[in-house]
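Missing here is one protein chain; the remaining ones are kept as they sit in the complex.
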Amino acid sequence: MTLPLAIFSSFTGAFDFILHPREAVTGGGVQVGGPEYVWHFARTQLEVTVIALALSLAIALPIGLVLGHLGKGEVLAVGFGNAGRAVPEIVVILLLAAVIGIGLRNVAIALMILGLPPILTNTYVALRQVDPTAVDAARGTGMNGAQVITRVELPLAAPTIMSGVRTSAINIFATATIASFVGLSTLGDLVTGRNVYGDDGVVAGAIVIALLAMAIELALAGVQRLVTPRGLKLQRMRQGA
Amino acid sequence: MSKNHRLRALFAILAAAALAVGIAACGGDNDNESGTTESAGLIQKNPDNSGVQVTVGSKNFTEEYILGQIYAQGLEAAGYDVSTKLNLGSETIALKALKDGEISGYPEYTSTALGSFFQVPADEIPSDAQEAYTQVKAELEKEGLTAFPPTPFADSNAVGTLTTTAQKNGLTTISDLKGKSQDMVLAGSPECRERIDCLAGLEKNYGLQFKKFTPVDIGLRYTVLDKGDAQLSIVFTSDAQLANSKKYTVLEDDKGLIPAGNVIFITSKKVADEAGPDFAKVIGQVQQNLTLPVIRELNARVDIDKEEPAKVAHDYLKSSGLIQ
Partner (left out) sequence: MLLPLAAQGKVLAAAGDGCAPGLPAGFCHHHAETGCVAGNGLFCAGWAIDNFDRYVDPFFRQLEIVLISVALGFAIALGLALLSHRHRFLMPPVLGLTGVLYTVPSIAFFFLLLPVTGLGLDTAVIALTAYTLQIIYRNTVAGLANVPNDARDAGRGMGMTERQLLWRVEVPLAVPEIIAGLRIATVSTVAIATLAFLAGAGGLGDPLYEQLLFKTNIIMVGVLAIGMALALDMLLLLGQRFAMPWRRVRG
């Protein structure tokens, strides 16, 4: 019965690390831990996630919308998404660091690239799945291409696009952990700093990463619900029941 | 490939062969000007060792990979049943692996062992290799561990900078950074920030403030200087980059903040007892030639030439006449 106890005490130690400052394992009166200390790393990781996700959206969404609207470039849009899954995130981060350099700007660019495939693919697929009769009806009322995209296709495609955005966001946030190899102080500092933070600090870092990932997921799931047109919700409820 | 290219390639191969002959001759020559290679004698294979399983560990940076391979290949030559686990991460992880019996031993620095494992303050760590060894051995004994005598070379962290930066700002010691460091970025491993023998100590003991601290993996310690991402970077004194080129300058640690340490191979007493007399003998033999110029050269082959640590270790053992 000592093992469960030891595990339990490890986790209470981790929460203690999050809540109260303490001396670093390496000593010298250096204080680590506590809410402000941990938040500092978490904030950097969240900031770079937001920047990278915004850049991904700004690039992948318009491309996906246009390709999906025109029904062209399926190989590109879908193939890119599938290929993107096979590329190890750490390889992208390191290759970009080796080619363009380290620091916030470069990490944001690398993470932006990782965020592109799910958004692009989902946007394309979402637009292709829009009921053609709805598009025809819109055209019939005299809308031009841009109006059809923004007023009909985009709202109807929004839920599927959002699920791509969720995948991108989680992927970007998770990978931002590794950014502490290449010049950005994220929560990766905590999980790889066992010498100074001890097991408590490492587990604390992991707990905060996990909780924030879930918070991002929940928040974006909420957004997804908000952007789902009422008609679609009703339709789904009927299908689901 | 054009004919001309092929000829040139052939010529290069011939030239390389000629060089190799010359170098080999030079190595066998005992009174050459560049210093002598002490022949420690060929490691003898002892059939008694064949049943003894030994797992050699190491931490995860160049020098440790090479040292781990040197010990592992030396022990293998003596007939031990050797496997390796050479990517253990930091010293905390390596020590735990040793205590858990996951590895039989690994190379550690006396300074790191005293500072990290036994919380000896940096200014109390003996600068004399034997003294530090005696102290750390005594501390390890209490935990059921043992350490073999230290390597000839010592290594320490150091504050490095581009020589041009040092000249421009008139920097020779860390204290010279006073009044200038607030405009400089310091790069170091993420944990440097909180280490008293790193950023925390530079701030506290030297009273320095930096423009920014940039956490990077230790593999990037020179890249950040080259690319201008940082003006100061935490380097190792045994780094290859410091051996041949005048490009980098190490600032003298005039307040004795950062202790130097020689490498000791740490094992558990149980492993040492079961492994028999050849174990200590081989460890002594393989590290006998590890002076600062030699370890820098070996680090250069991995860090600059991108050779494999296993191959570099093999070449070292061969050049030392320890294996054939």
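Structure notes:
The letters A and B name the chains in turn, as written, and every chain counts its residues from 1.
Note that contacts are C-beta pairs under 8 Å (C-beta built on N, C-alpha and C of every residue); 3 or more make two chains touch, one makes a residue touch a chain.
Just so it is clear, the structure is predicted and the values come from calculations on it, not from any experiment.
Among the displayed chains, contact with the absent chain in the complete complex occurs for A, B.
Within the whole complex, the absent chain has one touching residue among A:Phe17, A:Phe80, A:Tyr124 or A:Phe181, and that is A:Phe181. Of the candidate positions B:Asn87, B:Thr134 or B:Thr163, contact with the unshown chain belongs to B:Asn87. Here the missing chain is touched by one residue of B:Leu257, B:Ala300 or B:Ala313, and it is B:Ala300. For subunit A, the residues touching the chain absent from view are 6-7, 10-11, 82-83, 85-91, 94-95, 97-99, 170, 173-174, 177-178, 181, 188, 191-192, 199, 202-203, 205-207, 209-210, 213-214, 217. Remark: the residues of subunit B touching the chain excluded from display are 18-19, 21-29, 32-37, 60, 62, 65, 87-89, 93, 96-97, 100, 102, 217, 219-220, 223, 243-244, 289, 291-294, 296-298, 300-301, 304-306, 308-309, 316, 319-320.
By definition in this document, only the chains that are shown with their structure count from here on.
Taking each chain's centre as the mean of its C-alpha atoms, subunit A lies 39 Å from subunit B.
By the touch criterion stated above, subunit B contacts subunit A in their complex at residues 89-93, 115-116, 119, 121, 187, 190-191, 193-197, 200-201, 204, 214-217, 220, 223-224, 227, 229.
Note for the complex: subunit A touches subunit B at residues 24-30, 32, 97, 101-103, 180-185, 188-189, 192-198.
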